[in-house]
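The other protein chains are all here in position, but one chain of the complex has been omitted.
We just call them A and B in the order they show up, numbering each chain from 1.
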Amino acid sequence: MSVDVETHSQPQREPSTPLPVTPSWAMLRTLAGIATLSGLLVVMVYQFTQPIIAENERVLTERAVFEVLPGASSNVIFILDEHGISQVGEGRSGVRIFAGYRPDGSLRGIAFPAAARGYQDVIQFLFGYDPACACIIGSKVLRSTETPGLGDKIDNDPRFLANFDALDARLDPDGRALLNPITLVAQGTKTDPWQIDGISGSTISAQAMARALNEAAQRFLPIIQREQATLTQPTP
Amino acid sequence: MQTEALHSIFLNAAIVNNFVLALFLGICPFLGVSAKKETAWNMGLAVIFVMLVSSMSAYAINWLLTELDLLFLRLICYIAIIASAVQLVEMFVKRFSPSLFRSLGIFLPLITTNCAILGLALFQTAKEYNFIQSLVYATGAGVGFLLALMLMAGLREKLALARVPSVSQGAALSLMLAGLLSLAFMGFAGIGGSIG
């Protein structure tokens, strides 16, 4: 499409020097040749780098999953949608969750993603959930553009991160929602195990984190709890 | 982020993450075309228009490439589409408003290498916006660009009358000004979160 369009753009050329007439087949030949060449190059590089990138991605995911599920040593990806949990490759689209297993093959917990708008932009998180104690056992910021020194405390302030060592996430008797919604409280006023003790100075980022966690937990945990059986069997 | 509210997307693109002052996209026209308010206004309008056109084209191309499983050609297709869109706008303006064409003349080809346009296409793809969200995002980004350009032009028109040390004339002073504007825009951060 750029063929006919480009001929109109000669902004810096003086009208006094007319162009030598180039036959249009020459232009088409050049463009087609260049397009073919670039297509070939890109495909070659793509074929070569794709396995390396997939491996990098796997390593990075694994590291994040092991960080929010302390004690896990292997992980399997599952797909979660409103109907339940299925394995990758069954063709269902949904949220990717990660089941982490201990060295003996027993289920350590499930890592699930969450996101909310923070101070600057959307922050993406990964949280670890332990079905045995029905609590959140780890958190990690996957992607954030929060202000360094203030908003990024949600990922490196040890006092704040201690909130997520064993945060109460029990379900109500029906198993449809959390028994107690996870909320953020002002720094130093935490009274219940489902509350997150905030950070003064990065209120909005911490609020975003609490909101993201509560939303994702309300959505995913009932399904995870219900379909635990599909997760506990270590897949071959 | 399929669920993001439209007004939140708009405010985010126009103010909180202003393309020029927070994301550093389109700095070249920002410094080059901000000497006079009138040209700045025209340039801003042209950018909004080109952004809308290329946002729609990029959405269509991305859908097509996803269907064909040819995503590795995305960048090449985007830049080709944007270059063509700019040419179309150029012809359109030339045909219907020769005076606008004269004042914009040299800037239109510059929009092709304006990273704000390509950045818009890349960001809307990365954020997985649907068609309506993409359009709102494009409008927000364009309005943000216009806003930054107009603010800068207003400041520079005043500054042209001031006596500044000769060492700080030109781009150095413009950059310092842009820094101050950017600092002011940081104050808007957080509004997207409280309403979104």
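Of note:
Please note the rule applied: a residue touches a chain if its C-beta (ideal position, glycine included) is under 8 Å from a C-beta of that chain, and two chains touch if they have at least 3 such contacts.
FYI, contacts and distances are computed from a predicted model.
UniProt records the chain missing from this view under the protein name "Ion-translocating oxidoreductase complex subunit E", selected from "Ion-translocating oxidoreductase complex subunit E", "Sulfide dehydrogenase (Flavoprotein) subunit SudB", "Iron-regulated ABC transporter ATPase subunit SufC" or "1,2-phenylacetyl-CoA monooxygenase, subunit B". Counted over the whole complex, the shown chains touched by the missing one are A, B. Only one residue from A:53, A:132 or A:162 touches the chain missing from this view: A:53.
Contact with the omitted chain, checked across B:6, B:60, B:76 or B:160, is made by B:76. In the full complex, chain A makes contact with the omitted chain through residues 2-3, 6-7, 9-10, 12, 19-20, 22, 26-27, 30-31, 33-35, 37-38, 41-42, 45-46, 49-50, 52-53, 56-57, 60, 143, 147-150.
Looking at chain B, the residues touching the absent chain are 21-28, 31, 72-73, 75-76, 79-80, 83, 112-115, 117-119, 122-123, 126, 166-176, 178-180, 182-183, 186.
One rule holds for everything that comes next: only the chains that are shown with their structure count from here on.
Contact residues of chain B toward chain A in the complex are 1, 4, 8, 12, 16-17, 72-73, 76, 80, 83-84, 87-88, 90-91, 105-106, 109, 189-190, 192-194, 196. If you check the complex, the residues on chain A that touch chain B are 1-2, 5-6, 8-9, 11, 38-39, 42-43, 46, 115-122, 147, 204, 207-208.
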